[in-house]
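Left out: one protein chain. Kept in place: all the others.
Moving on, here comes chain A:
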Amino acid sequence: MANAARRHILEAVRQNLPQKVPLPNIPHFTRTTEEHLRARFIEKVRKAGGEVWETSHVSLDAMLAPHLPGQWASTIPGLEGSVQLHAVEDPHALADLEALVCWARLGVAENGAVWLDEEALGQRAAAFLVDHLIVVLEASRIVTDLHEAYAVLASRWQGFGLWVAGPSKTADIEQTLVHGVHGPRRFTVVLANA
């Protein structure tokens, strides 16, 4: 029965296929110059409602300390949160988590998005349950656009990941912008100069 549906659909598709069209090549578009990447990225994160803090690695702990609430977790080695994500099996246990600090693998200058993968998140739901999502990005990991980003990601695809660009938002009531509808109310990118 289930297989019959599959067969019927594939058969109907085959019978109705339009004339074959080749897959186009995606050309290389102009890259943003090195010195503009950082400025463009910062501008786009802020425009999306996010904050950008700049720091060097050594001072990460000291910089974050005053901003961290009681219940926070970290997936950055050497930065210990008050909640241990790897000890949690069921994400429901994280309902009261207030902040998450994690690595971003990539940043995109054209849209201010950062790439978070499963390892960086610890728990997929953590990035959405918290009030404040803090991602640490090495400034050298900023690329021009999504084409450049996917060239990197596709070369070692890991099966799960997401772009985050700003805090959770909605404009569903008369196009009025409101932050923090379901996910984090605050989104911060810590730009680290490696």
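Operating definition for what follows: a residue touches a chain if its C-beta (ideal position, glycine included) is under 8 Å from a C-beta of that chain, and two chains touch if they have at least 3 such contacts; residues count from 1.
We adopt the following convention: contacts and distances are computed from a predicted model.
Asker: Match the chain absent from this complex view to the correct UniProt protein name in "Tat pathway signal sequence domain protein", "Exodeoxyribonuclease 7 large subunit", "3-isopropylmalate dehydratase small subunit" or "Lactate utilization protein".
Answerer: Missing chain, per its UniProt entry: "Lactate utilization protein".
Asker: Using the touch definition up top, pick the residue from A:R46, A:H67 or A:H147 that touches the left-out chain.
Answerer: Final answer for the missing-chain contact: A:H147.
Asker: Pick out the residues on chain A that sit against the missing chain.
Answerer: 2, 5-6, 8-10, 12-24, 26-27, 29-30, 44, 48, 89, 91-92, 95, 108, 110-113, 123-125, 127-129, 145-147, 149-151, 153-154, 157, 159-176, 178, 180-184
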